[in-house]
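Notes for the one structure printed next.
Note that this complex is displayed minus one protein chain, with the remaining chains in position.
Take a look at chain A:
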Amino acid sequence: MKEIIARLKKDKVGIVGVIGVGLVLVLGLFGPWLSPHDSTEMYKEHMLEGPSATYWFGTDEFGRDIFSRVVEGARVSLYVGLISVGIGASLGFVFGLIAGFFQNWIDNLIMRIMDILFAFPDILLALTIVAVLGPNLENTMIAIGIVFTPVFTRTVRAAVIAVKEMEFITSAKAIGVKTHKVIFRHVSPNVLAPFIVQSTLALSGAILTEAALSFLGLGIQPPNPSWGAMLNESRQYMEIAPWIAIFPALFIIVTIFCFNLLGDSLRDLLDPKLK
């Protein structure tokens, strides 16, 4: 671990990613204390005003403070990102372990289901799931989680297949360690590296998918803000009040960028071949 941190310090790009993600985390965690206004309060005498000392990022069509909404949106984005990746990653981890370790009919069954899920474009699949479950934040997270399951399953399965042929697994089996112990005690720690990298990258994907779903009106329900929902609402005022669109868009771009930087440098760090 120490070694990893030491090497991360040398990786300038990685540091940018860490700082960016850190800032978004701070926004998300301490948002309510940072934002000057209530994110859903309508200041109707200040509708569609540009950035000012009171309303740093301007106001929207109801006179709501964009800055407060962006901050609140960060919270929503992180919340959705973490929970949905959590769902997708845990499902994928378990499925991947089982499929990779046994490589029999269970493997076939799991992987064919994953192939089916993979065959659908992400947004389409998420849309369908949300449409069936009903549009709200919880269902959005479940939908994104399901959408991300196949990718985790494949990543973990590939790693398991490589690991399980190694000698220490063979010897563990030979001395009679029970199968589930082999899987969870001996195989799983050795597939964590690609799994962690995948998780970081998936976070940005999840945030983006939430933005897309909210943009389509199926994510978070108004008046609560999320970056995607804010972008959706801004569309009609794009030319007369561009700040409504610019700030949430900027935050989406920067956040995704930082998560990807972090993911990339983690991949380099954790790849044994690059040591």
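Methods note: contacts are C-beta pairs under 8 Å (C-beta built on N, C-alpha and C of every residue); 3 or more make two chains touch, one makes a residue touch a chain; residues count from 1.
Note that contacts and distances are computed from a predicted model.
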Quiz item: Of the options "Peptide/nickel transport system substrate-binding protein", "3-oxoacyl-[acyl-carrier-protein] reductase", "Cytochrome c oxidase subunit I" or "Malonate decarboxylase beta subunit", which is the UniProt protein name for the chain that has been left out of view?
Solution: "Peptide/nickel transport system substrate-binding protein"
Quiz prompt | Per the touch definition above, residue among A:M47, A:I123 or A:I246 touching the missing chain | solution = A:M47
Quiz prompt | Residue of A:D11, A:E61 or A:D268 in touch with the missing chain, whole complex considered | solution = A:E61
Quiz prompt | Residue of A:W56, A:F102 or A:Y237 in touch with the missing chain, whole complex considered | solution = A:Y237
Quiz item: Where does chain A touch the missing chain, residue by residue?
Solution: 40, 42, 44, 47, 61-62, 131, 134-136, 216-218, 221-223, 233, 236-237, 239-240
